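== chain A ==
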Amino acid sequence: MDQRPNIVLHVDDVFKSFGGLHALSDIDLQVEEGKTHAIIGPNGAGKSTLLNVIIGRIPPSRGAVVFDGTILTGKKPHEINQLGVVRVFQTPEIFPDLSVLQNVMTPAFAKRDGAFRVALARPLERETGIRDEALHMLEDVGLVDRREVHAGALSRGDKRRLELAMCLIQKPRLLLLDEPTAGMSRHDTNTTIELLKKIKSRGMTKVIIEHDMHVVFSLADKISVLAGGRIIAEGLPSEVRGDPRVQEAYLGGEHA
Partner candidate 1 sequence: MDAILAQLLNGLDKGGAYALIALGLTLVFGTLGVVNFAHGALFMLGAFCAVTIRLLLSMETVTIDPEKLSPWGTPLEVRTPLAQQWFGDWGSVMLDYSVPLAILLAVPIMLILGIVMERGLIKHFYKRPHAEQILVTFGLAIVLQEIVKAFFGPNPIPQPVPTDFRGAADVGAWFGLQAGAVTYPVWRLVYLLFSVGILAAVFAFLRFTTFGMVVRAGMADRETVGILGINIDRRFTIMFGLAAVVAGVAGVMYTPLLPPNYHLGMDFLVLSFVVVVVGGMGSLPGAVAAGFLLGIVQSFASMTEIKSLLPGIDQIIIYLIAVIILLVRPRGLLGRSGVMET
Partner candidate 2 sequence: MDILVLPRKDLIVFICFAVVVLAMPIWLTPFGAAYPGLMQKFVIFALFAVGYNILFGLTGYLSFGHAAFLGVGSYTAVWSFKLLTMDVLPALVLAVVLSGIFSLAIGYVSLRRSGIYFSILTLAFAQMCYNLAYSVLTPITNGETSLQLSRLDARVVDAAFGVVRGERLPSPSLFGVELGGHAGFYLCAVVLLVAFFVAQKVFNSPFGMMLKAIKSNQTRMSYTGFNTRPYALAAFVISGMYAGLAGGLLAVTDPLAGAERMQWTASGEVVLMTILGGVGTLIGPVIGAWLIKYLENIFSAFNDAMLHRTFSFLPDGLQDGVVAVASKFVGEGWHLTLGLVFMLVVIFLPGGIMEGARRIRMAFGQRSGSAPQTKPDPVPAE
């Protein structure tokens, strides 16, 4: 039997330059199945660019991103989602005009019916399967009491929880989180970390981009440190924490 860990996401030798500026060079990442892989680094290290390259939004100048044998580069967002790669945004992207429950039902339909289907015959009310599933999900994130509220009226922390519920109901094979606690109050940050810890036990693969070390060390199985567009260190949280280069990258810039 092959004992090697199963690599789900492979960022293969990616370069990206804007004009003459090297935003990313020599990026090589391997994300193992079922693990939480964090990418950290100071502001301007190229984290967001890397995420956008992974999700196919920015084409790399060189190299490729491979998810489970499929090249993601050049695919449309909905195609990438249908492959099982789901993204959580820095500022929660939800449907502000729909109810909280409908917000969670919508992605469940995408999972069941695919990228496009004109489902007219059966009224929404009779979609009990999806409805129950969505209610379950809302219970998990603690929003079930607010299921009939317009999502736009939620607090930022609740919007984040809602967005997580929307992503999790699709049972993604790979979840990408872009600074999930950016701009949040301490209280909201803590509840979000709790929630992320809770879903950690479900064993789905996660890539988390984060600026805040505190968030990362409590969640990640493996950490890659990005600075100046390069990966300067990689390893277990304990290894990375003591690495002098990391210290320098952070202390040289700003301390989180």
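The candidates were selected such that all candidates are chains of the complex that A comes from, given by their letters.
By our rule, a residue touches a chain if its C-beta (ideal position, glycine included) is under 8 Å from a C-beta of that chain, and two chains touch if they have at least 3 such contacts; residues count from 1.
These numbers come from a predicted model, not from an experiment.
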Among 1 or 2, touch partner of chain A in the complex: 2
Candidate 2-touching residues of chain A, taken from the complex the two chains share: 76-78, 81-82, 86-87, 89, 93-98, 102, 105-107, 109-111, 113-127, 145-146, 153-158, 166, 170
